[in-house]
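Here the complex is missing one protein chain, while the rest keep their positions.
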Amino acid sequence: MVQLLFTYLGEGDFMEGKCGIVGYGVYIPRFRIKSEEYVKAWGVFAAPGVKEKAVAGFDEDPITMAIEASINAINYAGIDATDINCVYFASSYPPYAEKLMSSTISTAIGAPSNIATSDFTSSTKAGTAAMLAALDFVASGRGDFALVVAADSPYADFKDFIEHRLGSGAAAFIIGKEDLIAFIEGIHSVSMEFFSERFRKGGEKFLRNLAIRSYAKYALNKIYTTCVSELLRRIGRKPDDYKYVVFQQFDGKTPLEVALRLGFKPEQVTPTLLCTKIGDTGSASCLISLASILDTANPNERILVASYGSGAGSDALSIVVTENIEKKREFLTVEDYLEDKEYVDYLTYLKFKRGI
Amino acid sequence: MYKVAIIGVGQTRFGEFADKGVKELFVEAFLEAINDVDKGIDPKDIKEAYIGNLGVGGIQLGNFSSMAVDQIGLHGIPATRVENACASSGFAFRSAVMAIMSGVCDVVLAGGVEKMTDIPRDKLRYWLGVSGDTEWERLAGMTFPGVYALMALRHMHQYGTKREHLAMVAVKNHKNGAQNPKAHFQRETTLERALNSPMVAYPLTIFDCCPVSDGASVTILCRADLAKKYTDTPIYVAGFGAGTDRLSLFEREDFTTLMASVLAAKQAYKMAGIEPKDVDVAEVHDCFTIAEIIAYEDLGFCKKGEGAKLIEEGETEIGGRIPVNPSGGLKAKGHPIGATGTGQIYEIVKQLRDEAEKRSRQVSGAEIGLTHNVGGSGGTAVVHILRRG
Partner (left out) sequence: MAYVSIPAYWKTIPQRYSLIGLKCKNCGYINFPAREICAKCGKKSEFEPIKLSGKGKIYSYTIIAAGSTPPEFLLQEKYVGSYPVAVVKLLEGPKIVAQLTDCKVEELKIGLEVETVFRKIYEDEQVIRYGIKFRPVKKRRRHKKNEK
């Protein structure tokens, strides 16, 4: 089968309940811009379903956001930063094209020097890719705790429609083997070549999207269908087994279309749609939504997370919440960050993003 | 050790002079000082020079002293540039005094010069911040007015000082400056205007801050027992003191006092054998209005915390109990950084000789005068006590 040439078979019994999430944290900047501001400026707001989005302040970037999310995750997990053996940082639009940013993060949080670090980038599935790598790290016995943090604040040309939906945010997860609040019961990844869908060549400042609608839709559906159905088949699950489903959130509409096509219901997706409030947060999108679900999830509920990366791939994880979720330590929830907000107008938005 | 006298002083007007650079300004002040020696002096009698200069603009960062004595026609003599931020020429003067006290030389020049108004505004930002702590204060976005603003807020919090008191200092000093032909600003101002002017660093407005100025000042000192050869009105250096403090404000215990000033003043009073109440006239370092209020306390003119009361009661006006800054102070007279210290000496010498220009600024019967010169936010400070012969 041609499919087999392109799909990655990620089996291994290490996935059965042995690794998972010990703690998590998010960071969402406090500035927001409403869709109305775009309508005033451009006559249109080209991001269906997004009402307002988060804006990184002038002194913020994916690294600063990642650090606060990571500190929240460490506090939640109840571990010490010196216990961390691995830091994986993901961003589809990192502040540096070349410089180990995971080192800045690991130094700032107080992790030891003897540590594995790596930066994951170049697509909006970098966040889940980093999470899978962190699971591998812990499952293979290389270390006890891995920190995976995804943070994004992408830029596009201000006169392009793709810019309208771009938001800011970060989510961090501590991956370990014990005291899990949620374990990973299965993963699957898919890779297919669909170029020019959402991309940025080296040295260019702005994200591009050629907006070939039928091609983009085809790619999205092909990749998602292949990835999710293969995962469900291998672990013997059905769409109805899941309380929540997290898809890549470019806007508030597309995840619902994907869900319906795959046999899920709107009520499984709607609670996960944070993009309506924070915009498209790139590689952090799926992880921020996962965090928001974990804030209110109950033991034994199932969550499916499936990312989609810049026209070429998807990582899907089937996650089961454990009893330990009840024993929460004092932490800042996604709601806490969502509710602490200050609106800015379009001019201020442009200034923060150095667009003028 | 020998005693020291001042035999001649000279100062340019402080202000903005597009057509005069450091060289022109320094020479102008020098020539005035030479002419001020009433029995005449051969410039070649000057055997040593100490010149205060921060180096703003960077036109001559290395070997500035060599350039300075070259310009005044005295190349050959030992010369030193002294830099202690805004207290540069105050410390230059102190070094000159100590050189004469030691017996190494008999006639010494101590002066200062700064050219600040020929730099584009964005470049000026570099220079204005160099006297505070760089690594922590500056990289926290702090500015020079910002540091004094932090002091002002604490003084207001601890002692109930109000913004009105700060404005009163500005009003007094502008009133004095309006009568000083050498002052940068020669216009009076009102309390309302001062209070409602734009903020520079809350709670300090533009009227709480001294200007950026060009200017030069020169003093000529001589062994006291030889002074009568040059002048019938020598002014004697009765005492002096100096000190330092933690460079960064945030590392100090108390933001409402400058330890360097307190130490300097104590030493100076002790050496001169006087108490604060014996001082008839003072030129203090009012780089910001709050600095003058704090100086009242540090110099012992009033109790700690009562500086606001002193200005409110008018005690520091010309004609008050302790006239402060009859020249207009840094606030109105101006603050060409390197020239300010010896500029204060110039004013006190004129006051003690009963020669203040315009006569309305003359403090009558002044016998003992004090100068107080601070570097930056108090990293260094030097106090001199001068006495009529």
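We call the chains A and B, going by the order they appear; numbering starts again at 1 in every chain.
As a convention for this text, contacts are C-beta pairs under 8 Å (C-beta built on N, C-alpha and C of every residue); 3 or more make two chains touch, one makes a residue touch a chain.
A quick note: this is a predicted structure, and the numbers were derived from the prediction, not measured.
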{"item": "Residue among B:Gly8, B:Gly129, B:Gly177 or B:Gly307 that touches the chain left out of view", "value": "B:Gly129"}
{"item": "Hidden partner chain, touching residue among B:Ile6, B:Val22, B:Ala149 or B:Ile293", "value": "B:Ala149"}
{"item": "Selected from B:Glu192, B:Asp232 or B:Glu251 as touching the chain missing from the view", "value": "B:Glu251"}
{"item": "Interface with the undisplayed chain - residues on subunit A", "value": "30, 57-61, 63-64, 67-68, 95-96, 104, 107-110, 295-296, 325, 328, 330-333, 335-336, 339-340, 351-352, 354"}
{"item": "Residues belonging to subunit B that touch the chain removed from view", "value": "58, 122, 125-130, 134-143, 145-146, 149-151, 153-154, 157, 198-204, 246, 248-251, 255"}
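The definition used in the following text is that only the chains that are shown with their structure count from here on.
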{"item": "Gap in Å, rounded to a whole number, between the CA centres of subunit B and subunit A", "value": "61"}
